[in-house]
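Yeah, one chain of the complex is gone here, protein chain that is, but the others are all in their spots.
In this document, chain identifiers A, B and C correspond to the written order of the chains, with residue numbering beginning at 1 in each.
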Amino acid sequence: MANQKSVYMDHSATTATDPEVVQAMIPWFSNQYGNPSSLYKLARESKTAIENARSKVATAIGAKPEEIFFTSGGTESDNWALIGTAFALRKKGNHIITSGIEHHAIQHTCEYLEKQGFSVTYLPVDESGKIRTADLKSAITDGTILVSVMFANNEIGTIQPVKEIGKICREKGILFHTDAVQAIGNIPIDVGDLNIDLLSLSSHKFYGPKGTGALFIRKGVRIDNYIHGGGQERRKRAGTENVPGIVGLGTAIEKVTRNLEDNSNRIRVLRDRLLDRILSEIPHTRLNGHRTDRLAGNINVSFEFIEGESLLLLLDHAGIAASTGSACSSGSLEPSHVLLAIGLRAEIAHGSLRLTLGRENTEEDNEYVFAELKKAVERLRAMSPLYADYLKKRSRHV
Amino acid sequence: MANQKSVYMDHSATTATDPEVVQAMIPWFSNQYGNPSSLYKLARESKTAIENARSKVATAIGAKPEEIFFTSGGTESDNWALIGTAFALRKKGNHIITSGIEHHAIQHTCEYLEKQGFSVTYLPVDESGKIRTADLKSAITDGTILVSVMFANNEIGTIQPVKEIGKICREKGILFHTDAVQAIGNIPIDVGDLNIDLLSLSSHKFYGPKGTGALFIRKGVRIDNYIHGGGQERRKRAGTENVPGIVGLGTAIEKVTRNLEDNSNRIRVLRDRLLDRILSEIPHTRLNGHRTDRLAGNINVSFEFIEGESLLLLLDHAGIAASTGSACSSGSLEPSHVLLAIGLRAEIAHGSLRLTLGRENTEEDNEYVFAELKKAVERLRAMSPLYADYLKKRSRHV
Amino acid sequence: MYSEKVMDHFMNPRNQGEITDADGVGEVGNPTCGDIMRIFLSVKENIITDVKFQTFGCGAAVASSSMATELIKGKTLEEAWEVSNKAVAEALEGLPPIKMHCSVLAEEGIHKAINDYRIKQGLPPWEEKAGHHHGHDDGTCET
Partner (left out) sequence: MYSEKVMDHFMNPRNQGEITDADGVGEVGNPTCGDIMRIFLSVKENIITDVKFQTFGCGAAVASSSMATELIKGKTLEEAWEVSNKAVAEALEGLPPIKMHCSVLAEEGIHKAINDYRIKQGLPPWEEKAGHHHGHDDGTCET
């Protein structure tokens, strides 16, 4: 166990903070600790650091610096975007459109808004996980004030037709928010080109620190404040700024967008090799999500006859970090709503495995993960009553 | 300028993160980066780190670990405490009582609640900045659901009669929230003893990192969620946990409560020496806030005939970091509502200076600050038309 | 999240497998909910001489099956019937609250296997105690 191999393939859950990013943050803890709202030198330096980070975020997504607001993460950004615009536009209408496969940060916020009297349409998705723009068009009513559709899905990696959605919303004069928490650093994004009005991002998904994120709010968009208090963030988001976190976010987004295409391509090639091997060499396995319109690092497969949590435990024992949509994994009691939404039976959803590759993964990692995965699947099948039944049925048929 | 002396006396604005705290945080960025919601070893370690920090916070205030919820800072804690309980108890009543000298995080949240149909009583304070418990008692109605009074004021340092407030609320069966952002680390707090139901704290005020705080919610208190999403913090506060920040908060609160009394006493003695000198050697100066029931490190004085921002600029030029309640300091346009509430004329409020001493300040710092302050006050008075008038009037009277 | 005992029984399950000529078989659970347990018994002179299990489910489900089979092996049917889900969970040094239903499944699996044996022997099945927790019998996956 001591020098056991360990492979991290759960980059969609979180990423290690880049050592360069940590280095950039360090001074802002103990030496450059001024409160940006104050007046003296130490404080002005913090203020400048924040504004530099803001410019970097703006550059990364084609926005203006004054359209970027720092938050405590993707979840807060999502809450603010939805609740802030919904209440600000309440007089205009009370209808919101989203998809059926959003992250809980959107889904549960929509449920909260429903309790507040808003009406929410949850667009269905096709078997690859994409919404149909025809559905979006026909869902729009005179009272629709906001469309929120995620850029790329965190479980199955499917990328939505964001450009078309943006176009439809722009034509109809409806705000378009996208949860780009999984997309930033993986897909080039230009909020102008895509007609995005609000965009959520979270630093720890692209090698930045946890606990810091941002919301892009296009100039002119009406939105209520969500965290009330001091005059920070141009009076839109109160609370003493997390200066080291913001510096880290800025450093991380700059680095991750610099070589975005090269990195994505390298990860995609690696991902495809592992995915192809899994699909071809482990029987009774299916791919979840779109084959090509998916995040470069994302693998989501279902293994028949077995349950995901026990698979994760075996992988963990082999030093492999992965994730599942099974109900039995900690946190939730229901199997992934995303897997059910793309039409999987619950039993197949329970047997799902998500491997999300990142910057530091190698071909060697692939080899190791594949070998351990194959063993683990076989082992669990050997104890599965469902697999035993399947074998009996098959031998009878032969 | 190169090796100019610099003295930080703005500890109520923020503090340097203790190097020990930074050291404790570091591993949780790049090596121990697991998402606490995941299942594998790396994730379980993060989870354990959070739970350790939770225990430390609980111990520091006499709560149970399961009553501590991590947030992005004092402001979020205040928003959640007020909005979360107000909406959860709306059926019981719609009246909230607070003080007229709360931090903006409470004040503006109360204003938001007023817009949502709640009625808020802002208790006046006496000239020392304390509320009168008789006022509190007579403000309570059948519809009162929440009392929120800060533990100690951030500007003038005045400590409220928290124990009596807690007793009154308990007797009446009304929730009692206290914003203890300035008190933690300076005053020993036991939420049981003081009958506190909810308590906000913010890490960066006691040598922890910025961007992380906590809300104590007594078991059994009904409170709505404020940030909706994933199942973190026992389903009460969504969003991937800021693991390094939480570890830092835990380390900081443990350290700061360990030698609380000794540190406070040392700082109080230092503070009193500086304060006495200012009051006795700079004429036309008054103390704002209570003489003894105040935070150990807090000095708040008003210098007649001059304006605070220009005083800060001169002090900054001498390497001294301080703060003012003047409208002219960045952020706000009105002079401090706290100084007005204790009965200061706006003109005197504009001439206020806050010096807040902390752990690393020394007698030498005192000497330097006093000398520079005296010079700066004299210099500004020399250019002040108000002072010129005063001198003329006085010479006429002689 | 899991105790060492749970992980030991998950990584090294005891009595995993099938008894092809079992005297009694019990199956509980539901694939929709993510867990199915099947218990096989060999019974001689009222004593459980052999027991095996097959499980589709999470770590706690596997460990509960393994532990439950250990607890009843060599016992009389009456003794085995009395092995409660609590006893299984305790022997595993505890289960997370959301995983307690796995130990309930194990208890039910044993009961079903014993009653299957009794019915095959022409005996009336024993009755479950009133107030007993049911795994997923209420049609939902939550306990």
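Basically, a residue touches a chain if its C-beta (ideal position, glycine included) is under 8 Å from a C-beta of that chain, and two chains touch if they have at least 3 such contacts.
Note that the structure is a prediction, hence the values are computed from the model and not measured.
Trainee: Give the residue, chosen from B:Glu111, B:Glu334 or B:Glu360, that touches the chain omitted from the document.
Mentor: Spelled out, the listed residue whose C-beta touches the missing chain is B:Glu334.
Trainee: I'm checking contacts with the chain that's been left out. Which of B:Glu171, B:Glu347 or B:Glu378 qualifies?
Mentor: B:Glu347
Trainee: Could you tell which one of B:Thr85, B:Gln232, B:Ser310 or B:Ser323 touches the chain left off the display?
Mentor: That would be B:Ser310, which touches the missing chain.
Trainee: On chain B, where is the contact patch with the chain that was removed from view?
Mentor: 305-307, 309-310, 313, 317, 326-330, 333-335, 345-347, 350, 382-388
One rule holds for everything that comes next: only the chains that are shown with their structure count from here on.
Trainee: Just the number, please: Cα centre separation of chain B and chain C in whole Å.
Mentor: Using C-alpha averages as centres, the distance is 57 Å.
Trainee: So the centre of each chain is just the mean of its C-alpha atoms; given that, what is the distance between chain A and chain B in Å?
Mentor: 35
Trainee: Indicate the whole-number Å distance between the mean C-alpha point of chain A and the mean C-alpha point of chain C.
Mentor: 39
Trainee: Name the residues of chain A that each touch 2 or more other chains.
Mentor: Counting only residues that touch two or more other chains, chain A contributes 309, 313, 329-330.
Trainee: Listing for chain C: what residues touch at least two other chains?
Mentor: Residues 1 of chain C touch two or more partner chains.
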